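Yeah, one chain of the complex is gone here, protein chain that is, but the others are all in their spots.
Right, subunit A next:
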Amino acid sequence: MTYASMTEGQLDALKEISNIGMGHAATALSQLIGETVYLRVPRITVTDIGQVPELLGGAERVVAGVTLQILGDARGNILLIFPAESALRLISRLLGKEAEGMALDELGESTLKEVGNILASAYLSAMGSLLHITLIPSIPLLAFDMAGAVVDCVLIELSQASDLALMVETEFHGKEPNLEPIKGHFFLLPDPGSLDVLLRAVGGKE
């Protein structure tokens, strides 16, 4: 089973459980920053691996990437990408610091990893209980660099079997309309063998 051979119905099912998982992740994030977080999922796409850096705003754009492995009944990776300015805004809001002129220090790095951990855990536990399977996230790893470089190691894993990636784009907004939005991109990258597990659990025919 590959993304290319998925039917419309299977893709819709995967999008739907992804939406629900992201909803839980947003709730977790809103508890973390102490304000209501509105979530928008503008796009869920199955895209060519080569196009992924473009969707993130260009291969040279600086981003913060947090990656976690999915362990348990299904395997794969979760990759969370924040554009540099959104990452710094998120840290400043979480730590109650001024965002202006902020650089990413050790505290900022571990804050971002923790955000990744909370979002991924909320997402996976929602998905797991929905599908009656166990999904556990590994410890988060972080990189702050060019988008192309940050995503390529995760894409490499994927490209051994397929040239397509399932990408869920997500935007987080706080309730303050005058605050700059924090944007994030959430990638769910199931291993090809695990895509079957997920689709069976969703009830899609193979």
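FYI, a residue touches a chain if its C-beta (ideal position, glycine included) is under 8 Å from a C-beta of that chain, and two chains touch if they have at least 3 such contacts; residues count from 1.
Quick note on the criterion: contacts and distances are computed from a predicted model.
Engineer: For the complex's missing chain, which UniProt name, "Probable chemoreceptor glutamine deamidase CheD", "Tryptophan synthase beta chain", "ABC-2 type transporter transmembrane domain-containing protein" or "Cysteine desulfurase"?
Structural biologist: "Probable chemoreceptor glutamine deamidase CheD"
Engineer: Among A:Ala147, A:Leu166 or A:Ile182, which residue is in contact with the omitted chain in the full complex?
Structural biologist: A:Ala147
Engineer: In the full complex, which of A:Leu55, A:Ala74 or A:Leu155 touches the chain missing from this view?
Structural biologist: With A:Leu55, A:Ala74 or A:Leu155 as choices, the missing chain is touched by A:Leu155.
Engineer: Which is it among A:Gly21, A:Pro53 or A:Pro137 that touches the chain not included here?
Structural biologist: Among A:Gly21, A:Pro53 or A:Pro137, only A:Pro53 touches the chain that is not shown.
Engineer: Counting contacts across the full complex, list the positions on subunit A that touch the omitted chain.
Structural biologist: Answer for subunit A: residues 49-50, 53, 58-60, 62, 65, 67, 139, 141-143, 145-153, 155-157, 159-161, 163 touch the chain left out.
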